[in-house]
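A single protein chain has been omitted from the complex, and every remaining protein chain is retained in its original position.
So, subunit A:
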């Protein structure tokens, strides 16, 4: 390398530098392309200090355990929920850092989410809003019918991406629908955001204040990194904010939305909600349904206006009565009166029980476990001392789980 005389005093022994490359070649785990494929390495990876990966991991574990140990005190929860899901359909969703891509993973998860959501919150409603090219588009209206949403999610035209998202437009659209829902139901927005920017027509902070005033709770799942405006949105509206580390974590974050949240405001006076419990029609001939105007066999008869509807839970199209069945209501109730948590018991205290009370499965005694471990270590080519000590229940305090 020709060194210019004038600058020589600054950089005279410049050429040594490229030698370092060789040491890097050996350390192969850090190449970008490999990282993309070997996901399992994430879990095992330790850096020199063993802190970053370890700490984040332990944080995640702690969060998981927190989920298992739910607060079992009966509190007031809004089980009639109105949730708008805002899906980012911008260019950023094409990124492939979540496999197969942010977009398709989101749609796959959302299908599962919607099914699970209605399973656990049968008397709630969902609406879908997509945003791209600086515009917001309503994919489905607020409704309690999962098939409708899932059908919309499968439509090709809703899966096209482009441009940049507009958070403000999408929030405003969701808000305009949510302000009309009756006060006894909760108003929620879930934003799934892949992009790091948003192009807005006005001041988004006005929209956020508006949302807090309208008592709408907004939660965000970001797929790339923490964006300040999203964080502000969630803290001001008392929602949750999460950034997906990987596919599994993304799913966890999404499904955290399913259990209904506690009612925080005292504003909602306990008023009675009118509900109809329709009976199943047993007609042998096909009749026209009120919801689709099609000839169908079977259906539910509204107790107030006698119209026939295909499916419950729904609102009667004729008299706007909320129609549910009692099993559905009961299912929603389990959020209000949750099952008590399991208590960890040491082995010596649990020696009387040998099998699970409900499923009759035999517990493994500590003796048996150690035998099994021996078998595996002998069979395997490498001794797994670490795993053995972690699993051996005699050494630690862990033992069987019994109900309190």
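Keep in mind that, in the parts below, a residue touches a chain if its C-beta (ideal position, glycine included) is under 8 Å from a C-beta of that chain, and two chains touch if they have at least 3 such contacts; residues count from 1.
We adopt the following convention: contacts and distances are computed from a predicted model.
Asker: According to its UniProt record, what is the protein name of the omitted chain, chosen from "DNA 5'-3' helicase", "BRCA1 associated ATM activator 1", "Phospholipid-transporting ATPase" or "Beta-hexosaminidase"?
Answerer: The UniProt record for the chain left out of view names it "DNA 5'-3' helicase".
Asker: Looking at A:114, A:167 or A:211, which residue reaches the missing chain?
Answerer: In the complete complex, the chain left out is touched by residue A:167.
Asker: Can you tell me which of A:115, A:229 or A:263 touches the chain that was removed from the display?
Answerer: Checking the options A:115, A:229 or A:263, the one contacting the hidden chain is A:229.
Asker: Among A:139, A:244, A:257 or A:289, which one is in touch with the chain left out?
Answerer: A:244
Asker: For the chain not shown, which residue from A:159, A:199, A:236 or A:341 touches it across the whole complex?
Answerer: Of these options, the touching residue for the absent chain is A:199.
Asker: Write the list of subunit A residues that the hidden chain touches.
Answerer: Here the touching residues of subunit A are 2-4, 6-7, 9-12, 14, 16-18, 20-21, 23-24, 27, 30-32, 35, 47-49, 51-52, 55-56, 59-60, 62-63, 97, 167, 196-200, 203-205, 222, 224-230, 243-245.
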